[in-house]
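Heads up: the structure comes next, in structure tokens.
One protein chain omitted, others in place.
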Amino acid sequence: MFPQILNFLGQADYVNKYVNQFSAEDGFRSKETSYWFPEQASSMAKNVDFLYMAIFWVSTVFFLVIVGVMCYFVIKYRRRPGIGPQPSSSHNTTIEILWSVLPSIILVWFFYQGAWDYLDSKFAPEGAEEIVVTGKKWDWTFTYPDGDQSSELHLVLDRPTKLILRSEDVLHSFFVPAFRQKMDVVPGRYTYYYVKPIKDGIFRVFCTEYCGDNHSGMKTWCHVHKSDAVRKEKTQWIIKDHKAWENGERLFKLNCAGCHNVNGVAATGPALNTIWGMEETLIDGTKVKVDENYISESIKYPNAKVVSGYGPVSKMQTFEGKLSNQDIDFVIAYLKHLKQPGSGDELKAAAPSAETPAAPAEPKQEPAAEQPAPSPGAGG
Amino acid sequence: MATAEVRHELFGHAEQKNYLTHSKGALSWLLTLDHKRIGIMYLIGVSAALIVAGIFALMLRTHLFYGDSSFLALKWLFGEASQYNSNKVYNQMFTLHGAIMVFSFIIPSVPAALGNMVLPMMLGAKDVAFPRMNLASFYLWVFGTGFLIVALMRGGLDTGWTFYTPYSIETDTGVVYATFGAFILGFSSIFTGINFLVTVNTMRAPGMGWFKMPLFLWALYSTAIIQVLATPVLGITLLLLIAERMLGIGIFDPRYGGDPVLFQHFFWFYSHPAVYIMILPAMGVISELISVHAQKRLFGYSFIAFSSVAIALLGFLVWGHHMFTSGQSVVVTLIFSAITFSVAIPSAVKVFNWLATLYKGSIALNTPMCYALSFIFLFGIGGLTGLFLATLSTDIHLHDTYFVVAHFHFVMVGGTLTAFLGGMFHWWPKFFGRMYNDFLGRVGCFLVFAGFNLTFFPQFVMGARGMPRRYASYDPEFQVFHQWSTVGAFVLGIGIVLSFVVLLHAVWFGRKVAGNPWGAASLEWQSSSPPSFHNFDHKPILHDPYDFDSIVYDKGLDTYVLREFMDPNQVPERVPVTH
Partner (left out) sequence: MIRQSFSLITARRDLYQAQLLFYLFIASLTMFFLATLATYVIIRTQAFQPITRDYTALRIPASFWLSTGLLLVVGYLLERAAWHVRREMQPGFRSALRLAFWAGLLFTVVQAVGLCGLLVQHFAEIDGSTKAYGMSFTISFVHALHVLGGVVFLGWVWYQAERGRYDHERHWAVNHCAGYWHFLDIVWVAMLVTFLLTR
């Protein structure tokens, strides 16, 4: 029924395009959703759904009885000429107690069952894998025990996992509907929850605590892989095995995608898929050509040249100290690649420090020492 | 006993000599100390707030018709430049919608508007205890709402109505204006609360014991307790937020050692009891509507009365259920969940007692009764879905999704707004001496009911499927639900507008009615319609507010009067005519 309605509303194309984008990826997108819920991908999901349906049916029965009785009375005792209200008693303590106590018993069970299922997600078993989830405006970074990082979450099937949540700025909330779990990400403290994925596939991740302008854009995917090896391949950070632009893409997703789209739609910052080689107008009206120097400067000193329409102060914070010069090269390669596919290929594993796995969000000194950083104003 | 003329003077339609015509000119309204006029000014004010915030709701719903902000339905408003801009506008829309609805509309709606008009009359009193304070309360409302509007113009407000830190400290929008506005509105609410408490305590007509009060008064009394004791906590919370923003004192801002979760505790310490400020008076209205329009003594009077007090007191202990995922400790979470359930029982007691009241009644399906039945239906759903949220494991999934949005609209719109409209239709003939077009009134009620369900029922489904709230754009699988919801919102809007039109039309063109068109037994109906400036021209005769046997139909006046005042030449007729 839904596709027809969508078609009718002229949205079907959009939906198909959107969904296909993901079925093309490695996993698959499970369609096993029930009427009320997305698929059950964690060990707790079943219990949650069961309790939900239990409350649902209890409520439905109460509701139907109430509305049924109401309608019956309204029809039976509706006002008719010549007939007044009939005398009937106006209190009855027994019945009052009855209809207070009976629902209470059901409520106690709701509480008990709900608390029990809730505690499941609060206590991780010994030896659970710990993954650090960092929320910042407006993207997620996942750090695995071996130091790898990714912008989409990769889990291993049936492996008990403890997600440790921390925030770099404001409140966020880490919500995976298919797991039926969410937890706020609170600046100034760590929060966590435990989850055991029981189904492989790709699942939606949302930020569900309002965190400002692009709150609704702060979503990503959770991949559950059958084996550790696949997971490793997906998260591993081996520069030399990848083309420069691929490394750049990865860095971009981790650091920049929260604010910059690559689909032409401006977000917090301008879209970056076509900027390479373009003339850009700054807030003071001057024009600059987008080249290596300009991009490198934009990353290190965002406020040196602010694009018109985004001033007076850039919302972008500096990545000086977070991204090495080599990282920046990779990002530049990626931006070039976006404009002219094929152009970022040759740079494959060029830099001398290629062997050391880089943790992108961490300061790295060695490569930075080799090239003197352009001073603000010197480039472009 | 009394002659026909006197009877007409006391209970008839008072064309000339009433509080509306008592004095003329704008100042006689703006500086009035008459509770009825203050009530009407409040009524105008809160209705304006409802319409403004309702228009915001329609705009945000229109925006949500398409899931991707690039399909902007309101390009002229949300701006074409970038998705970023449209997000920004959207965030301001729902924030101002929520903040104005909660602080300026729903909290003063039933107590300050309807309550002001009705409460003193129900007590058989001339006015509230402190008429000046009453007027001050209204002007505080005006100032507070004014500040919210100033915030709108000074960069808007994009924090959500909850003002959660640290975002509310960082954002460069008008948070200080808005929080200051909410702070002042809090004062307004406290003034009304204190006034009502003192009035009910000291100004009941001689002989009116606590258990001879109409249940609306019990509801207002319980509400006033919450207003007086909970609102100051919101006050200090907002002041500290302002201080944090201006000085950086390190209480809510983690950068300086503050704690964002602390803010949530203090915010909800007020804002949960506040939801009972919203619903208790509405429940009181429903008690009146059901008993009067079914001509039946309320079943279980004392249980309904005490359940109001119980809800008010228990309501203070459950605030943490808004914070199950916030990182508060596990033990605290369990306790809050347990206590939350306890509030459901007194609510259930009320619903069951209303039903029992209908039994063997003489149920007139007029507009107020339609709203009352609609209330039972919608509040039933809203309250029962509260149970899904009170249950820990399910709330973890449902928190901050559209399920919550649907829950609170069912209780606030399906509950309070419905009762507010129902109450207006019930007391309108009293305060304006005119009857509205009942057929169109019922059509309006039906549109509100149908449009409401169409708007918010789909939100339960998409919420359970994982659609987060406060999202300017969303995944395509949720689109159908959003589109139904948007269509529903417009139907609902038409219903509300129609209801207002019906009421306003009646003020000038409605059929004239005399003192007691419904055959109600509480004291406010023992006066002419509209009431005179002093409320009662004779000392109201005290009897049970639900003793419908003491009321008889008077053919000469075409209204109901007390048996004592009946035309001795007529046969007492208990049977009400159909409307």
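Residue numbering begins at 1 within each chain, and the chains themselves are lettered A and B in the order written.
Everything below uses one rule, namely that a contact is a pair of C-beta atoms (placed from the backbone, for glycine too) under 8 Å apart; a residue touches a chain by one contact, two chains touch by 3 or more.
It should be emphasised that the depicted structure is a prediction, and the values quoted were computed from it without experimental measurement.
Asks: Of the residues listed, B:Thr62, B:Thr237 or B:Asn437, which one is in contact with the missing chain?
Replies: Touches the omitted chain: B:Thr237.
Asks: Which of these touches the unseen chain: B:Asp34, B:Asp158 or B:Asp259?
Replies: That would be B:Asp259, which touches the missing chain.
Asks: Out of B:Val150, B:Val228, B:Ile335 or B:Ala450, which residue would touch the omitted chain in the full complex?
Replies: Of the candidates B:Val150, B:Val228, B:Ile335 or B:Ala450, B:Val228 is in touch with the missing chain.
Asks: In the full complex, which residues of subunit B touch the absent chain?
Replies: 126, 129-130, 190, 194, 197-198, 201-203, 206, 228-233, 235-237, 239-240, 243, 247-251, 255-259, 261-262, 265-266, 269, 328, 534, 537-539
Keep in mind that, in the parts below, only the chains that are shown with their structure count from here on.
Asks: Could you tell me the distance, in whole angstrom, between the mean C-alpha positions of subunit A and subunit B?
Replies: For subunit A versus subunit B, the centre distance works out to 37 Å.
Asks: For the complex, give me every residue of subunit A touching subunit B.
Replies: 2, 5-6, 9, 11, 14-15, 18-19, 33, 35-38, 44, 47-48, 51-52, 55-56, 59, 62-63, 66-67, 69-70, 73-74, 77-88, 90-92, 95-96, 99-100, 103-104, 107-108, 110-111, 113-122, 169-171, 173, 175, 177-178, 180-184, 186-189, 191, 204, 206-217, 219, 261, 265-268, 309
Asks: With touch defined as at the start, can you tell me which subunit B residues reach subunit A in the complex?
Replies: 66, 68, 70, 81-84, 87-88, 91, 158-160, 164, 166-167, 170-171, 254-255, 258-261, 294-303, 325-327, 330, 333-334, 337-338, 341, 344-345, 348-349, 351-353, 355-356, 358-365, 373, 376-377, 380-381, 384-385, 387-388, 390-397, 399-401, 461, 464-466, 468-477, 479-480, 483, 546, 548, 574-579
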